[in-house]
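Complex shown without one protein chain; remaining protein chains in place.
Chain IDs A and B follow the sequence of writing; residue 1 opens each chain.
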Amino acid sequence: MPRFRAKPSSFIAPATVALVTALLIAIPFERSNGDTSGVISFLVSFLTFVAIYAIFTLGLNVQWGYSGVFNFGVLGFFMLGAYTAAIVTKEPASGSFTDYIGGFGGDLNLLPWLSSEQWLPHLVGLAAAAGVAGLVALLLSVTALRLRDDYLAIATIGVAEVLRRVVIEETWLVNGTRGLTGIPRPLGGLVGSTDYKYLLLAICGGFLVLTYFLIERAIRSPWGRVLMALREDEMATEASGKNVFAFKMQSFVMGAAIMGAGGAIYAYASSSLTPEVFTHFFATFLFWAMLILGGSGNNRGAIVGAYVLWGFWTITLQFQSYDLPDLLQTRMPYIRELVLGGLIVAVLLLRPAGLLPQRRQVSIWVERQLRRRPAAPAGSPTEGASSNR
Amino acid sequence: MSVDSTVVLETRELVTGYGELEILHGVSVSVCSGEMVAVIGPNGAGKSTLLKGIFGLLPVQSGAVLLGGADVTGKPPDRLVQNGLSYVPQVENVFPSLTIQENLEMGAFIRRNGVRERIDEVFRLFPDLAKRKGENTGKLSGGQRQMLALARGLMLDPKILLLDEPSAGLSPKLVSAIFERINVVNKAGTAVLLVEQNAREALSLCRRGYVLAMGRNRLEGEASNLLNNEEVGRLYLGA
Partner (left out) sequence: MILLFLIWAVIDRRDAVVIGVVEGSILALGAVGLTLVYGVLKFAHFAHGDSMMLSAYCAFLLLSGVVSGSRPGVDAEVLPITVSDLPGATTEVWKFSFGYGLLVAMALSALVTSGILVVLDRLVYRRLRQRKSGIVIFSIASLGLAIAIRSLVLMVWGPTPRKYTTTVRENIDLPFDITILADQLFILAAAITVTVLAYILLFRTKLGKAMRAMADNPELALISGIRTELVIALTWALAGGLVAVAGVLLALQAQLDPQLGFVLLLPLFAAAILGGVGNPQGAFFGGMIVGIVQAVVVTFDFLSPGYKFSVAFVILILILLIRPRGLFGARL
């Protein structure tokens, strides 16, 4: 494990965040010739998506950051969650050119006196999304997680790719490449359409905060401490009598469920889904880049990473509206990807701990555990695990 | 035995371990030219760690390793190999998917010429291996594998051979067979630092010995004195 030096470079994180924030305000301001309301709605939609993507980075952090589970198929769980939530909340398919299974939106209005059509299907969709993603993770962990760390990475890429193909090929399932549109928005009937964006930001932000605190609690429980020990030294943890596989499986499933839930939120927020969106680059690599940049093993780092990278992404998108030479203009999307690919390598080489490194207190705890090798850590891990469910 | 008193290998207060875990807290041993020296001690005493530390496989926190008088602390293994040091680890000491012949060739990787001749010489010492030289190593029995590991360590005709429990897990008959080979090698002029669990056999073969415990020197001296030492007898010889 590389030792990080906290002192000399601790200004990097705030400086990066400040720079991104400044550009995020300045560029739209300049583009819209000083139209503040335009800037505000730009920022609101930006923050909404940061909140959503941060959910994925948090899920990934549970897997990789906290227990070293190597998932290269975020895309798969993302898609599963998004499509599950969509078909749960939508009305049944009707009309030509649309074909999909499910459509329980109407049936789920069980508490009409609380206008439950505004929120109940969405909650059910969210739970279903998390459940389905978790279930697939469970199946995968039985096959691949038992073996080597990197086999799981390959297997998860595979699941993601196969799911993508299924969505495209099986047009009866979720309408193939034509995609799903008109996914009902949560609480959409409560406010006017111009103000809905604020409500949406509140919903996504709220869910992010909720996820954050749940994970923080889980990590601080005895269960979470074992996870940390695992990441530092799998062999030593195993020697101390912990069932390493069970812990890895639990965190893999938990992370996948979070990603599934994130997919649901994404579906609600964007209200339409097409398979083209779900590329490996966007739906897997970007989240990895966010987590590594932010600092794996640190939930706040995961969120900061999402903010900074999505900021970078959005800013470079704005660049495209400037009058650049053709040679650059047409290649902007690729240049952005190149920068991102290079960035991840650079971070691994130059600042492996990321912008916000893993907190020290936990490492100290782990070291103490490792020293008194055979002694079991305080508290019963199974108890901790069940309290997280 | 052509033992003289020039020290060819020496550790001075060696402190090393795994990561931040310190295992050796200052161990000093020395081997003279042509001498065979035993290192004994209970399980987990740090005997294997000592050899790994000498061979540059672990970060040395303090102390020094001297080879032929020159400081080689922390030097990479290929440098040590060039300077006549050779090491046969306790476990995983052969390449299982290579043939016996190929294993020996790998032992002589840095040698530019005379590899074939050297293989023949080594095969004379281990005729059993010669018979099966084209076979994959994965199929060998425990005894043959130890023989091969030893043979690999001899490929560069080293000045000093570090052996980590060459007799571990072998039947008594094979134990004496392998000790006999080691003795032959030593008689031919190679100094040997022999780490052993079989303390009695090791001490009766060697001239001097060290007893390690908890990562520190515990006792040292003439092998015969150690054999008669009451503490050694009680702790390690089962007397």
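Just so it is clear, contacts are C-beta pairs under 8 Å (C-beta built on N, C-alpha and C of every residue); 3 or more make two chains touch, one makes a residue touch a chain.
Note that the structure is predicted; figures quoted are calculated from it, not measured.
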item	value
Hidden partner chain, touching residue among B:22, B:102 or B:128	B:102
Touch criterion as defined above, residue of A:149, A:216 or A:238 at the omitted chain	A:149
Touch residues of chain B, complete complex, unshown partner	55, 57, 76-78, 81-82, 87, 89, 92-98, 102, 105-107, 109-110, 152, 156
Positions on chain A contacted by the hidden chain, ascending	2, 64, 68, 70, 72, 143-144, 147-151, 153-155, 157-159, 161-162, 165, 168-169, 280-281, 285, 288-289, 292, 325-327, 330-331, 333-338, 340-345, 348-349, 352
